[in-house]
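For chain A:
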Amino acid sequence: MAILEVRNLVKSYGEKTILDGVSFELEEGEAKVIMGPSGCGKSTLLRCLNLLIEPSSGEIRFDGEDVTREGVDVRALRSRIGFVFQNFALYRHLSVLDNVTLALRRLKKLPRREAEERALHELDRMEMAEKRDAYPAALSGGQMQRVAIARALAMDPKVLFFDEPTSALDPIMVREVVTLINQLYLENVTILCVTHDLCLARYISDRVVFLDHGRVYAEDLVENLLGREGDPVIDEFFGGEG
Partner candidate 1 sequence: MSLEAFPFFADLGAYAPEILKGLRNTILLSVTITLTGLLGGIAVFGLALSPSRIIRFITQSYISLFIGTPLIVFLFLLYYGLPQLGLTLSPFVIAVFGFTLNVSAYNARYLTIAYKGLDQAELESARAQGFSRFQVFRLITAPQSLRMSVPALTNQAIQNLKDSSIVFLIQYIEFFAQMQEVASRTFLFFKTYLFTAFVYLLLVSIIVLAARQLERKVAIPGMG
Partner candidate 2 sequence: MSFVDILATLLRGAGYTLLITLACAATALVVGLVIAIARELGGAFLSAALWALVYVLRGVPMLVLLFVVFFGLPGIGLDVPPLVAMMLSLGLISGAYLSEVFRGAFAAVNSNELLAAKAMGFTQFETLRLIKIPQMLRFSVPGMVNELTTILKYSPFAYTVGIPEITKQAMALVATTMRGLEIYAAIGLLYFGIYWLLLSAVRLVEKRYAILGFAEE
């Protein structure tokens, strides 16, 4: 069953149309990557899906419920979507453990013990339990990414969003993070990931939604996209990388 159904999504600022009728579906347990040249609207799309940006028109159904209608509980929606930001956005004034427990305690209203148990479980899964008392400033980029993922997973989200998870990392860290997300993928975590990183796309996804100028230009398996000889848009994007 589709956890996320997007129909004809449009986002425009005045004259400027960023998303021009985007439609796709994300099945439960599926991992999908959104790719496309910079400025194609992929980051805006991700932010529209949890209503951080309000779409201009179109329909988004999350877990069967239309979330674009009036009076929808935006916060409840957001707490069911784990969002891992490009720059990790860990709270600098909180320790690793507190970063993960914050939403559990304040939004899910779990008692401290339970929240910490759950947080430690997720941190352990990300091999970050040892750093529970460290503060974000003392962590490497890869470690911050792990904590950000643990923080998102702890809320037991229906789907995990990644926004360019490798672009703020150096090459060695990228490898580490790709392996990490691949592991989540193999565990059948539902993933929607915006990236321009072909390597990441290959490792973590079933299908790629290729955006161009705010529209879905193609949706296909990574291999098939790469195999499209002579397609000017795809060729230009992948360049010689394939």
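Basis for inclusion: all candidates are chains of the complex that A comes from, given by their letters.
Basically, contacts are C-beta pairs under 8 Å (C-beta built on N, C-alpha and C of every residue); 3 or more make two chains touch, one makes a residue touch a chain; residues count from 1.
These figures come from a predicted structure and were not determined experimentally.
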item: Candidate from 1 or 2 that touches chain A, complex-wide; value: 2
item: Residues on chain A engaged by candidate 2 in the complex (per definition of touch); value: 50, 52, 74-79, 81, 83, 85, 87, 89-93, 102-103, 106-107, 134-135, 137-138, 155
